[in-house]
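As you look at this complex, bear in mind that one protein chain is not there, while each of the others sits in place.
Chains: A, B and C, in written order; residue numbering restarts at 1 for each.
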Amino acid sequence: MGLESYIAERKQHKDLLVMAHVVCGYPSFEANMQELEIMHEAGVDLVELQFPFSEPSADGPLFVHANEQSLKSGTTVDQCFDFMKLVSERFSFKVLMMGYYNTVFKMGEEVFVQRLKEAGGVGYIVPDLPLEESAHLHALSEAADIEPIILMTPTSSDKRLAQLGAISRGMVYVVARKGVTGSKTNMGDDVIGLIERCRQHTSVPMGVGFGISSKADMDFLRGNADMAIVGTAALQTWEDSGAEGLKKFFAELMA
Amino acid sequence: MGLESYIAERKQHKDLLVMAHVVCGYPSFEANMQELEIMHEAGVDLVELQFPFSEPSADGPLFVHANEQSLKSGTTVDQCFDFMKLVSERFSFKVLMMGYYNTVFKMGEEVFVQRLKEAGGVGYIVPDLPLEESAHLHALSEAADIEPIILMTPTSSDKRLAQLGAISRGMVYVVARKGVTGSKTNMGDDVIGLIERCRQHTSVPMGVGFGISSKADMDFLRGNADMAIVGTAALQTWEDSGAEGLKKFFAELMA
Amino acid sequence: MDIFDFSDGREGYYGKYGGVFLPEILHATIEELLVCFRECKADPKFWQDYVTLLQNYSGRPTPVTHLENLSRKLGGAQIYVKRDDLNHTGSHKINNVMGQGLLCQRLGKKRVIAETGAGQHGFATATMAAKFGFDCKIYMGAVDVARQRPNVFWMENLGAEVIAVEDGQRTLKDAVNACMRDWVTNMADTHYILGTACGPHPFPEMVSWFQSIIGMEAREQILKQAGRLPDRVYACVGGGSNAMGIFQGFFDDDNVELVGCEAGGHGVGSYMHSARLAYDDATVGVAQGYKTYFLQDKEGNMAETHSVAAGLDYIGVNPIFSYLHDQGKVRFEAATDIEVKEALKLTMRTEGLIPALESTHAFVTAIKEAPTMSKDEIILINQSGRGDKDIFTIADALDDAKWKTFIGGKADQYRGENS
Partner (left out) sequence: MDIFDFSDGREGYYGKYGGVFLPEILHATIEELLVCFRECKADPKFWQDYVTLLQNYSGRPTPVTHLENLSRKLGGAQIYVKRDDLNHTGSHKINNVMGQGLLCQRLGKKRVIAETGAGQHGFATATMAAKFGFDCKIYMGAVDVARQRPNVFWMENLGAEVIAVEDGQRTLKDAVNACMRDWVTNMADTHYILGTACGPHPFPEMVSWFQSIIGMEAREQILKQAGRLPDRVYACVGGGSNAMGIFQGFFDDDNVELVGCEAGGHGVGSYMHSARLAYDDATVGVAQGYKTYFLQDKEGNMAETHSVAAGLDYIGVNPIFSYLHDQGKVRFEAATDIEVKEALKLTMRTEGLIPALESTHAFVTAIKEAPTMSKDEIILINQSGRGDKDIFTIADALDDAKWKTFIGGKADQYRGENS
């Protein structure tokens, strides 16, 4: 079942899905598993497993630190795929690979798609791989039923959104504001406007991310988007108050 | 009695006169007086009293230090003239002022000649006042029977020696070697050659200085020059071994 | 040869290297930059203004100096040096920075950001920002901030804010990442003044274009002074901007051999160097917005690099060079830290020149090769910067005891003042 129909199906039961995020190997794979258990119990629909990279230039401080520490403790691509396999088999939510293009490039696009498939991933988010550079990878992905998640942003022109929309499959990731991951976004007319603009150029489900951290954000998005994407806020909660905190965080968020 | 006839008279009794040197106020005027007593007893014929100056650029390290310390302890031009008066009245040797031109210039050339005369000095050695700049001072000096001591040097051309010779009065100071006061001069053919060259251009008595420190130097000069000029070696002796040392130094030198 | 004619291939690609690998959010910004740059490049008045600015502000043209003593001593080729060390702020970095300053004005932006490693580029950028009245923020790895305090001091006094980047290895590459993070937030009013011919298109082309003034001048000067073209041209290669700058003057001269000199650090096999093309350790990858040879592990995580010259101590190389290396158009050599120290001493004593440690890498290779060449052959070295600003680095490199004593005394003096 493709990502798009998976989302459609989940949307039958709730009006706003949630995608969560963990950085593989940070603070450890065991901790990742604990977080994922909590996310699963809270009813998270989709999870990005970030493959750590030494130059995570689109990430904010918390994820930068997580990437760094994970690599320092020896995390490898093999481990990430193994972990993904474990996760995709164990949980009912779907799993995406998130990472930087060099990780893909170094193993080769064919190998990447194949391994992702084998590990049970349904798609990938590679923020530094723009449209212009992605044709080959997208073609391979399509052949393997893997979805490339396209990002649409507040700086994208209508023309650009049209191009992005044209190649979008599975879902699109609407970046709610400029900047890197990690700071709060002011949910308001800007975000609504952006979602509306994006909607004109694609029919696939729409996740909105960057800075989502509260029930209020969820309420704001409900009816406007298909999915809320929660990254930093969850990791921050885990760092601050561990498993119990994280449980509470998701409980409140998804109440 | 002019310096020239004084020297002539003294030379009746000995074949090589001696001129010694003290830096006024260094280490103190009392010490100066002690040194002069010793010099007098040893039979020194002429003494330079150096008026300390802040920029003694023709002097070597020992005298530089002496100039500096003397000024630091507050020595003034007035004190130097007062001391000269005392010395010239007390001892039978003749006294010269030695110093730099700025000292003369600041009080005015007229005043300088007059005060020197009053203090009983018979002449002066001002190493940084060249021939070209000295006409006025020399004229004043001649009127007052004060002798300007001309320096002749190993770098002076014959033409230059002729010019220097032409204005020499009292005596000339033959600088035995290049450099500043204080290092040893190798007495040899060079010095003889220089003395001979100088002799061709002047008839006044000839003192030879710079680096004279031993009886051997004296023996070398005897017959070749009229006077040996002893500076640094005496001060060095005083510094090293005080009054007793200085007595011994002159005793040996003039034996 | 026009490597910037993309009509036969993909815009921004040199063979398989180059490109734009940036987050979607920057797409419009980089497009806007590209459009503006194309306008500037097509506008003869822009270049004229650029040259006039550099002449009146930075002292261009910089001269070419014949090193008669060194040539005689080595007994081979005649050595000439292009003196970009005489630029205002002390290196060729100012060329690029002034050019981008003009372009930033044209873009109507009021704020500039820049990464810096050694501090030269940050110093130049802070200077330009003061001159143009831009707000300025300089990102610098925390390790570099600590060791390059003199440059930080000047940047701050020139009015720039210097941010110590605490991520990653806390050096140059991390400062680049930090710039990217600032840029994706503030692109509306901010231009990113990239310091070398790396990064996403159009930076490699744009920086190369501004730096081409070096080669244009040098070609004319050497023809006038030596009566003919050089046989070989040497330049150090960090990101590759000064080398691209001088090499471009000779791209169409088939008999001129171009030699890029990378940082050999502790030497072949040490894995403590920054030689991407001269040694075999680098592989092709994608990072910091472009595709080129990087020093990285097999999974694509960047390796630790090293050089006595902070300005060469970088993981990637100008994509144009990756291409020209493949094509055999430019030869790449590496100079080790030890060789650099010796060549620096020799150059100071023989010619009274103090090349920056970066530039000294080019001297090393030239000094090695000159004796094997004939007396009527000609060598041209690009002296990209002066070393006298890097006294801490050079005194450390030469392990100068009196310097250490002096610093100890200074520290005691300061501590005394505070207590």
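Here, a contact is a pair of C-beta atoms (placed from the backbone, for glycine too) under 8 Å apart; a residue touches a chain by one contact, two chains touch by 3 or more.
From a predicted model like this one, the values you see are computed outputs, not experimental measurements.
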{"item": "Among the chains presented, those that the missing one touches", "value": "B, C"}
{"item": "Selected from C:G9, C:G75, C:G269 or C:G352 as touching the chain missing from the view", "value": "C:G352"}
{"item": "Sole residue of C:F6, C:Y271 or C:W403 that reaches the chain not shown, by the stated touch rule", "value": "C:W403"}
{"item": "For chain B, residues in touch with the removed chain", "value": "53-61, 64-65, 68, 71, 76-77, 100-103, 105-107, 127-133, 150-157, 160, 164, 175, 178-180"}
{"item": "Touching residues (missing chain, whole complex) on chain C", "value": "55-59, 62-66, 69, 83, 86-88, 90, 126-131, 133, 146, 149-150, 152-154, 157-159, 225, 345, 348-352, 354, 388-389, 391-392, 395, 398, 400, 402-404, 406-412, 414-415, 417-418"}
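Everything that follows uses one rule, which is that only the chains that are shown with their structure count from here on.
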{"item": "Chain C and chain A - chains in contact with each", "value": "none"}
{"item": "Identity of the chain that, by mean CA position, is farthest from chain C", "value": "B"}
{"item": "Centre-to-centre distance between chain C and chain A (centres being mean Cα positions), rounded to whole Å", "value": "38"}
{"item": "Between chain B and chain C, centroid-to-centroid distance (C-alpha), Å", "value": "66"}
{"item": "Averaged-CA centre spacing for the pair chain B and chain A, given as whole angstrom", "value": "98"}
{"item": "Residues of chain A whose C-beta touches two or more other chains", "value": "none"}
